[in-house]
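Moving on to subunit A:
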Amino acid sequence: MQEMNNEKKPLIVAFCCNWCSYAGADLAGSSRLSYPADVKIIRVPCSCRVNPMFILKAFQRGADGVIICGCHPGDCHYTTGNYYARRRMSLLFSMLDYLGIERERTRVEWVSAAEGAKFSAVMNDFAGKIAELGENKRLEDLRCKD
Partner candidate 1 sequence: MDRKEQAKLIRERSGTDVRKCMKCGKCSGRCPAYAEMDIKPHQFVSYIEKGEVEKLLESKSLYTCLSCFACVERCPRGVAPANVIEAVRQEVIRAQGGNKVQAENIPAIVDEAIPQQLLVSMFRKFNK
Partner candidate 2 sequence: MQRLKTAMIEKATALLTSGEVSKVLGWKKGELGFDVEPAVFTSVDSLVDFTYDAFCGANLSKYLVEESKKEGKILVFLKPCDSYSFNQLIKEHRIKKENVYTVGIECQGKVDPYKLKENGIEFVTDASETVDTVTVNGKEFKKEEIILGKCLTCTKKLLSYDDVISFNEKREPSLDRFEMVKKLEAMTADERYAFWKDQLSNCIRCNACRNVCPACTCTKCVFDNDNSGIASKANSDSFEEKMFHIIRAFHVAGRCTDCGECSRVCPQHIPLHLLNRKFISDIDRLYGEYQAGEDTESKGPLTNYTTGDVDPSDVFGGK
């Protein structure tokens, strides 16, 4: 189970806030700093837009890891959004851990618009961890898998 089937590549959903992290991802791109194609980015206005429903839904649909990226605390475009996101995600991730779901499958990172290198490094690291963990079994929905 721990071994990743060659056919099945890990799937990572990254929620990125429009103002910092999405721009950071763009910068990683224009600096040609690669990270695995397993990472797919969804643009949200702010990290505080990320509803726990989205995260669970992603796991249900077969994601193996979910990462949320936002502006550094104190730099939120909307002043306070990432502070709320920080509390929500701290509690949610702690709950997932409490239910026995691998805590490495979820992550929050603060990436500014200037941190293309950090974005790439974070995604490489996260994708590596997820590949090690293998397929998400504990929050899967068998109906969503072939």
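Methods note: a residue touches a chain if its C-beta (ideal position, glycine included) is under 8 Å from a C-beta of that chain, and two chains touch if they have at least 3 such contacts; residues count from 1.
Here is how the candidates were picked: all candidates are chains of the complex that A comes from, given by their letters.
Keep in mind the model is a prediction, meaning the values are calculated, not measured.
Visitor: Among 1 or 2, which chain makes contact with subunit A in the assembled complex?
Guide: Looking at which candidate touches subunit A, I get 2.
Visitor: Residues of subunit A touching candidate 2 in their complex?
Guide: These residues of subunit A touch candidate 2: 52-53, 56-57, 59-60, 73-74, 80, 83-84, 86-103, 106-109, 138-143.
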